[in-house]
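The structure's right below; bear with me while I get my questions together.
Only one protein chain is missing; all other protein chains are in place.
As written, the chain order gives the labels A and B, with residue 1 at the start of each chain.
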Amino acid sequence: MQHFISPTDVTDIHALIKQGLYVKANPFEDAHLGKNKTIGLIFFNSSLRTRLSTQKAAQNLGMNVMIMNVGQDSWGLEMEEMIEGHPVIMNGDKAEHVKEAAAVIGRYCDVIGIRAFAELKDRDKDYRELVMSQFRKYAGVPIVNLESATRHPLQSLADCITIAEAKAAYAMLARPKVVLTWLPHFKALPQAVANSFCEWMNPLANAGEIEFVVTHPPGYELAPEYLGNARVEYDQEKAFEGADFIYGKNWSSYTHYGQVLTQNPAWMVTMDKMQLTNNGKFMHCLPVRRNVKVSDDVLDSPQSLVIEQAANREWSAQAVLKEILLTL
Amino acid sequence: MQHFISPTDVTDIHALIKQGLYVKANPFEDAHLGKNKTIGLIFFNSSLRTRLSTQKAAQNLGMNVMIMNVGQDSWGLEMEEMIEGHPVIMNGDKAEHVKEAAAVIGRYCDVIGIRAFAELKDRDKDYRELVMSQFRKYAGVPIVNLESATRHPLQSLADCITIAEAKAAYAMLARPKVVLTWLPHFKALPQAVANSFCEWMNPLANAGEIEFVVTHPPGYELAPEYLGNARVEYDQEKAFEGADFIYGKNWSSYTHYGQVLTQNPAWMVTMDKMQLTNNGKFMHCLPVRRNVKVSDDVLDSPQSLVIEQAANREWSAQAVLKEILLTL
Partner (left out) sequence: MQHFISPTDVTDIHALIKQGLYVKANPFEDAHLGKNKTIGLIFFNSSLRTRLSTQKAAQNLGMNVMIMNVGQDSWGLEMEEMIEGHPVIMNGDKAEHVKEAAAVIGRYCDVIGIRAFAELKDRDKDYRELVMSQFRKYAGVPIVNLESATRHPLQSLADCITIAEAKAAYAMLARPKVVLTWLPHFKALPQAVANSFCEWMNPLANAGEIEFVVTHPPGYELAPEYLGNARVEYDQEKAFEGADFIYGKNWSSYTHYGQVLTQNPAWMVTMDKMQLTNNGKFMHCLPVRRNVKVSDDVLDSPQSLVIEQAANREWSAQAVLKEILLTL
């Protein structure tokens, strides 16, 4: 694997899921692969799971890890090259251009992981995925997406690993029903996790391995290029019927970009709603606000997979880094 | 050792002090113990000595170290489960519950160190030691206290090591007199270090190995459960008479919780006062404000043990982590 920015960087999703399960069973087997190799983790935004799981995965592979919080350990970076047809004149608050920063970090690091959230102000800007594409263009080394404006593929791969594990553990039917449900929240959150989940579920659905349904209130339609041919069901209860996996997530509106159109508490996942499912498992990428998005009893029940799902972040990162190290 | 949160986690204080002196003499002997083991250091508050000494100790033992500053690298954590009899509804500024955060970090780390100071607003809340107990309950791995609301046991163990070393080095009497003295300061500081020092000195005093006296102005009485049967002497000069160790520390009032009742400069430790002692040694956990809490001449004299005491933080952390690794 050259980069891990979007699913198009992955040649075989099934092989990568299998790699994740393999490194989970054999975490320290490849410690020689990363000898004298360094990963730089560049955070434009806060992180708990991604920070720790990626660092851990790299260390399992014998890599050195260097972490930098942009705007805190260092200064802001200018990402644009042209503005309204003219070269950017850097007389604002950004002290360095990504052209230099990416190229330089690429000289110190063998792999670079980058987290840069959507700003939720300008849809076109966010969906251009400027930070990822600029680092890809200028760093000269493999780039790993630690959550970008529109995607969170390390999360989605961990989700795939979690679903694969659960299918085996609970002897589920060959074609489980997976439901992505919007959850209420008072803050405007990016669409990245939801977009990404669709991007990773759609190929599995298209191959007949799962049934995939997305449910949300009107106005929360995801960008068509991410939603793909997923079925949308506006009635949450109907969507839940017979589901094997409920994947909860809040996101702000794509059509009314970045807006919170409703905080309707009726969309919170409760045990009552889980009763509608086929003894379904509950998934969420965390952090999750208890009793706002999901009730305590769901999260604390044996039906919740959220901790195992987070634990699998280590193995999705390790699978990706291993594949990258194998091509260096 | 399962956890290292309070002295009740320690079965044999003397053996642990001895372990500290042993690893100080043989720092790299146990580098195999931590192979493929990771400690996560979670800071809710700033740190210099604790941050560096614990990291160093873990590296001496061959462990990987991952550091996270909560509220800076990541977001705030909700610690409470119930408020006034109702489940917490997470619609405030805390994005994640400790139930998830602790469980997830526990999946990435073999040991977790946590620093979370007292807020000094609500005495009951601070003395419930919620952060430590929640991580202990939900992380599923050993927890090391890097200073909590009411305790700083890694400091106290380093203090014990320092006293043991000094007894040997200076051929002191078998039962030296140890005095904990309150020092003036304009800021409200937690009682953690003073509480903890009492908790670790009392067993030694009860075993007849030291004489232990606490001195402070009226209103600065420590919580009874920490003070134990230590003797309180309100006259600082009287307390200093014949002392072998003067342990200085400021703390805010426990009875008038979190308040600064006096900044009386007469309580500062000066060379004049040290003359009252039995050529006593001066100790302080650092940081110390020079010429506010202690005069330059005391800190710069050969009677000061503060640097050696801080250096011993490495060995107290290493002794604790070694004991924990031995039980993993």
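Note that in this section contacts are C-beta pairs under 8 Å (C-beta built on N, C-alpha and C of every residue); 3 or more make two chains touch, one makes a residue touch a chain.
This structure is a prediction, so every number in the text was calculated from the model and none was measured.
Asks: Among A:H3, A:R51, A:H97 or A:H152, choose the residue that contacts the chain missing from this document, as touch is defined above.
Replies: Hidden-chain contact among the options goes to A:H97.
Asks: Over the whole complex, note the residues of subunit B touching the chain we left out.
Replies: Residues of subunit B in contact with the hidden chain: 27-28, 43, 46-49, 51-53, 55-56, 59-60, 69, 72, 186, 286-292, 296, 299-300, 306-307, 310-311, 314.
Asks: Name every residue on subunit A in touch with the hidden partner chain.
Replies: These residues touch the chain not displayed: 36, 38, 40, 64, 66, 68, 72-75, 78, 87-91, 95-97, 99-101, 103-105, 107-109.
As a convention for this text, only the chains that are shown with their structure count from here on.
Asks: So the centre of each chain is just the mean of its C-alpha atoms; given that, what is the distance between subunit A and subunit B in Å?
Replies: The computed centroid separation for subunit A versus subunit B comes out at 39 Å.
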